[in-house]
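Written out below as structure tokens is the structure these notes cover.
A single protein chain has been removed from this complex, and every other one stays in its place.
And then chain A:
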Amino acid sequence: MAIMRAVLCSLCAVPAPAAPCLLRAWQLGAGVIRTLCTGLALLSVCKFIEKHEWITTENGIGTVGISNFAQEALGDVVYCSLLEVGTKLNKQDEFGALESVKAASELYSPLSGEVPEINEALAENPGLVNKFYYEDGCGSCL
């Protein structure tokens, strides 16, 4: 069972490059210690999956986010819900949802795993989802 670290957002050219990455939503896998990351560090491996979600892996830890296209289509995110810590997920299970004024989108897990930690920041400040996206544009990653 792959261990995943999930980042619930699309990452962008961070306006303040030194800012710590607040975007990690949750992590799958027991015993993983959350590390700070900058946007660029996550660009190492990037795979896009069907529903405009991307996944990168680093040392057996997976990180999931949504594409720039998805966050633009959604518009200003006003509500973000994520699973509770400890939840076990199978591939394609719904792990959360994002809502804007006009639209709602469920988020589906691309892998199986367990959630060891969630990022409280997104629940309180869902607009962060729109603020960060890959510098080079997620479309180029395959």
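Quick notes on this structure:
Everything below uses one rule, namely that contacts are C-beta pairs under 8 Å (C-beta built on N, C-alpha and C of every residue); 3 or more make two chains touch, one makes a residue touch a chain; residues count from 1.
Heads up, the rule we're going with is that contacts and distances are computed from a predicted model.
UniProt records the chain missing from this view under the protein name "Aminomethyltransferase, mitochondrial", selected from "R9BP protein", "Tax1-binding protein 3", "Aminomethyltransferase, mitochondrial" or "Coiled-coil-helix-coiled-coil-helix domain containing 1". Interface residues of chain A with the unshown chain, by the touch rule above, are 75-76, 78-79, 81, 97, 99-102, 104.
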